[in-house]
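Only one protein chain is missing from this complex, and each of the others stays in its spot.
Note that the chains take the letters A, B, C and D in the order they are written out, and that residue 1 is the start of every chain.
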Amino acid sequence: MQRLRPLLPLVAIGGLASLPFAFAADTTRFWQGVFIQIFILAIYALSYDLLMGYTGMISFGHALFFGAGGYTAAILLRQAEPPSMLIVIAAVIVVGATIGAAVGALSLRVSGVYFSMITLALAEIAFILFKADDPKLKPITGGEIGLQGIVVPAAIDATTYRLRFYFLTLACMVGLYYAARRLINSPTGRVFVAIRENEPRATALGYNTLHFKLLATAISSTIAALAGMLMVLYEKSASFEMLSVNLTIQALLMTIIGGIGTLIGPMLGAATIRLLDHGLKGEFMQALLPAWLRPDLVFGIVYVVLVLFFPAGLMGAIRKLRGKTSRSSVERLRQAMKPKAES
Amino acid sequence: MPNVLLKTEHLSRSFGGLQAVRDVSIAVEEGSFHSVIGPNGAGKTTFFNMISGAIKPSSGKVFFAGNEITGLPLHRMIHLGIGRAYQITSLFPSLSVAENVRLAAQARGRDTFKFWQHSDRFERYHERAQAALKLVGLRGVEQVLASALPHGDKRKLELALLLASEPRLLLLDEPTAGMAANQVPELIEIIQQLRQSGQHTIILVEHRMDVVMSISDQITVMHGGSVLAEGTPQAIAADPRVQQAYLGELYDDVLTQPHEVAHDTNS
Amino acid sequence: ACSSGTGVEPTAATNPTSDSAQATEAPPATTAPAATTESTEPTAAPTSDSAAATGKPIKIGLITDQSKALSLYGTQEINGFMLGLEYATNGTMQVAGRPIEVIVKDDENNPERARQLARELIEKDGVELLQCCASTSSALTVIEIAKENNIIAMIDPAAGPQITGSNFNRFVFRTGRNTLQDALTAGPYMVENVGKEFVQLAPDTDFGKGSAASWRSIIEANGGTFVSDDVFIPADTTDFTPYLQKLLDAADEKQAKVLMVTWAGANFPRLFQQMQEQGVLDKLTLATGFGDNVTMPMVYADAVGSVGMIAYHYTLPKNEVNDWLVEQHKAKYGSYPDLFTAGGMASGIATVRGLEATKGDTNADALIAALEGMSFEGPKGIYTFRKEDHQALQPMYMVKLISITDPDAKFFELLQERSAEQTAPPVMVTE
Amino acid sequence: MVAPASWPKLITGILLPGLTLAAIYFMISAGLSLIFGLMDVLNFAHGSLFMLGGYCAWTCNVWLDPNYAGHWPITIASGNLRFIIGLIVGTLVGAAVGSLIEISLIRPLYKRPIYQVLLTLGLVFVFDALVRTIPAWGSLSRAPIKPPMLTESLSLLGRRFPSYSLFLICLSVSLAVLIALVLRRSRIGLTIRAGVQDSAMVEAMGINVRRVFTGVFGFGSGLAALGGAVAASFIGVYPEMGLEYQLFAFIVVVIGGLGSYSGAAAGALLIGLARTFSDHLVLETGLPTAIASASTVLVMAVVLLLKPGGIFNKN
Partner (left out) sequence: MTPILEVEQLQTFIGQYHILHDVSLQAEQGSITAILGRNGAGKTTTLKSIMGLTPPQAGSIRFAGQRLNSLRTFSIAQLGIGYVPEHRAIFRDLTVTEHLILAERKRGDLRRRGDLIFSLFPDLQRLERLLGSQLSGGQQQMLAIARALVPETQLLLIDEPSEGLAPVIIEQMMRAITALSEHTTVVLVEQNFRMASAISQAYYMLDDGRTVDHGTMTALRGNPQLIQRYLGAA
């Protein structure tokens, strides 16, 4: 079992790559679509976990980053002569990083809940601005209607080439996951964790924590922006909903359900939420549950129970199943202490 | 002629109406072992905080290796070579012991922003961390989470964090606090070693007189924020003002026989 | 003009149980038994889809709000649509030998969810036609999916003008009226009979701005004037006082006589209450659109005697279809058809008529050819899908509020029926 | 910047409606400030309790009405009495539910503050779905019902001002003063502040921390529910109101400074007035109305950037 562990990622990727061929022919397009959304949400959740789970900065305005990427792509692609995709991607990265760094810079002045609230305020302001029916803004933002009917380069059009788009998002997800993994295992990533654990101490060790927080928000924001861009490419529309508190809450939910600070957990969380949503509201569950037991209520209760009894989320539960708790740190400590106490 | 590594000039700090540190000027020679003692609330920690950049002085200056460092931000201090241990243990609780120390070692290097490389590839930090752990006698618990260590070991880890950044000047604020009696000699051993290696200059704040008296080259006594006396351990021990303000009667014997413990003083 | 597309969010005061029961009791998806009528020749439509010949069911996806703020309208739409199918197929629930199967999905008044559901219906459930929705925002996302998949989307009651205007695509057909038609109904009447000095209030949303512009252009074209700037109120307002004072100023200083109100959202009763409390209704004659039977009694308690337009009320049209609707609705659901039941029914009828013309072929090109310019008999009389923007032109009504307590919901007296031609809005398609 | 408006208009058009808003904001924020500031529990479900209070009061108003078509054995003819009963029932139900939540759900999480946020966030979904599930309540918005004694409008400087708004303002101010007096004179504040940092130590000093916490949580929840019950006759009730006012409450508390009770009052006042002022500004200058909607968060952003710990922060 232990020997097979390094193979696990390969198996997972292989599984996801062959998934589209596993569905019945008449519904495969639909399921491909669902998984495309899952992959995009997974990228988004991943970005949130980098910030909350690893750097310990709880942003209530994460949708701002997602929406920034989405709108950047949408606005560029709606030009009369849309720039090449590479330029769009570059623009999304630049915008994402800039906004992220700007938000990170706020942490110079506020921290803790205050940071959360000010990010909430910023996202909310963006939400209101993009939704506003203002003659100056509307031509750019589309107002309430958003930017519909975006023309995506034919080669990656999800309508015509759904499968191709599936692999594209899968590749993006896997790529960004490994990039994130790399980051948190890098010297920089370790400092992120140090900041989460004890920021004053990290400063005292000689780290300029502001730089790291800037970097963390910029990277997280960039990844979220890329997710937003993918969403726009898939949906061919950008709307102010992308900037809403709901979307931030989604990120939070996916992260918690999956397991904070595990990267893979929030991605699983994204899949869980999307599939649960489909399942709970699908015909099957509706036939099973009494009519008064609304899917939302079931979801709420399941979620509360999860937070209460499985605080480490799905990943925690999985680890528990694999019997990892017996090797918990305290046990390791006690074992380590034993010979010393006798000597 | 030994050169002065750390110098303060008329360093003062007040909190509201309270003058916590008043006009303190000291000079610490490179490679020496300098202790600061004084009653509780004398301003020792505040003085430390100003040298290490944790708080800014109200007035006065701090010089390190000839350069003025007054008011530099905390994170710059480590890079200059000033490291301090805290009176209240401050660690990264849910990181392993090894990771705690590795972070400290890495802080002084130039590789922190190489975010595309795995941290394990930087062997030198790992080695430095191991060396620091060995020095403080914390081997075999590398994978334990810092929060799970017994209090005494946390103090050791605190010290290891400090050593891993290879500071020229070490500021130790009550390193033995919370340690078991049997560990104190061990710690003193470590501090002695550091001192003998000649690479470090050490400033120590400590209330255990046996330790202070046996190890220091020079002692500064603070009282009410100002310097009450300064000199060699013998001179300090003999100073009646110090006895009255700080030592009391309990340690009469210590002053004459630093390593022995008197048993029946009070009964 | 409150009774427009995204509409007043229905509100109830005195009878909390009856309406919510309505809101939650969506009829189950209906599947008619397989038919045994003689099979028709395959159509000449370009596809080789032989479904028409095989009698394969026609699946229709109906997306609307069943659980959130617009669930009252969603329910009306669903009930109406099912009755429309039943009526148009003479109760067989099949057309050209193909049984009709309706799959109802709840978009929770959320456009993103509507989009997902539209995809799910098409890609997973294999629906060939879409019907939607209570909210304009949801309709706007669904028509994009319809276009992406070459599928016809029938729209009712969403009333935003952009559906058949700036965001129009050729797969969209709207049986519901849009806000311009509302304005064309009431505008001329108001100027003639109530007063010429107008001031108006609308929510600061796309819908509100669009509606206000419609009213302004039509009223001005008919000789009325707006004596003050339009007052747009953010939809999230709690205390309307600053805005209402603006209206009072217009009455005091600029001699405004008539107040046009467009509103949508949960806070309509609050707005109305505050208008009363602060004396706005004493100084200005309210000209508004009337709403559904559930909301009317509580909001308009003090407005008996006022006049306004309404898109549909069961007492108004005099024709066979409506008689059938009233009777069947009463029998099936124990109540009278309401504001948007008729629209839902019209959609159902239009769908069947179109499919009859294509002989059961759901191919978009064939259906577009059949529906464009098509007239059909619905509960309000004759509806015609205009070629240019696929908006159904239809009769509209000016009424006077005479009661809000009538047990049979006989609230209105008809003042004037405005014909489909009189209320034909300008074509706003931008492409 | 603003077109010159006469004083009476400024008072009736900005000040009074601003105070009305502030009154509602204060009632929901006061409890949150106590709970959030003193116990360090970021209760996302506070708005849900506000909503619960609102629905309970609304139900009393409707069900106890002799004209109510449903079947209900007890009826009360006086609308004023129904209103008062509604306030009492709403408050009590809110306090009871709040205490229950604390005992059963929050208590296990005092050591994991982030999880309190996450859990109470889940409660928002539960309450939202619950309200929609209960047949008598449902998803639809319900119109405000005012007691007969407070339906009249008063003439004020040439404009009419609803007496209910005045009632809201007076009630809020009296509550503010009352609570301030209670807090100042009791040891409870001290106990809670200490208990948050180290509840074990406070227990070791002979104080039943759990009961104090439950009490405070119940009290704060009751306040929110009272706010909801009073507000219900002004804004009506609808399932979304919980989250909507929750957000305002957070903003108020953060602007005022965590745990500062007077901060909550100041914050409520600030954002109430900011809203009506920007309403006025928008009307007079033709600036985008979005500014009025955004005023609340804008004010928060500005305050936090100028005073990172809120207006009344001690540090």
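Here, a contact is a pair of C-beta atoms (placed from the backbone, for glycine too) under 8 Å apart; a residue touches a chain by one contact, two chains touch by 3 or more.
Given the structure is predicted, the values throughout are model-derived calculations rather than measurements.
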Which residue among B:62, B:194 or B:245 touches the omitted chain? B:245
Sole residue of D:154, D:190 or D:305 that reaches the chain not shown, by the stated touch rule: D:190
Out of B:53, B:83 or B:152, which residue would touch the omitted chain in the full complex? B:152
Residues in chain B touching the chain absent from view: 15, 38-42, 44-46, 87-88, 150-152, 174, 177-183, 185, 207, 209, 245-251, 261-267
Positions on chain D where the hidden chain makes contact: 187, 190-191, 193-194, 197-198, 200-209
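Please note the rule applied: only the chains that are shown with their structure count from here on.
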Other chains in touch with both chain B and chain D: A
Chain centres from averaged Cα atoms put chain A and chain B apart, in whole Å, by 44
Chain A to chain C: how many Å between their CA centres? 38
What is the distance, in whole Å, between the centres of chain B and chain C, each centre taken as the mean of its C-alpha atoms? 78
Where in chain A do residues touch at least two different other chains? 133, 294
Each of the following residues of chain D touches two or more other chains, namely 132, 289-290, 293
Among line, ring, star, complete and other, which one matches the pattern of chain touches? other
Chain pairs in mutual contact under the definition given at the outset: A-B, A-C, A-D, C-D
List of chain A residues in touch with chain B within their complex: 182-183, 185-191, 193-194, 197-198, 200-209, 215, 329-330, 332-333, 336-337, 339-340
Give every residue of chain C touching chain D within the complex, in rising order. 9-21, 23-24, 67-69, 71-72, 204, 229, 231-234, 236-239, 241-243, 245-246, 248, 266-267, 269-270, 273-274, 277-279, 298-299
Tell me, which parts of chain A touch chain D in their complex? 58, 106, 109-111, 113-114, 117-118, 120-122, 124-125, 128-129, 131-134, 136-137, 245, 249, 252-253, 256, 260, 292-294, 296-297, 299-301, 303-304, 307-308, 311
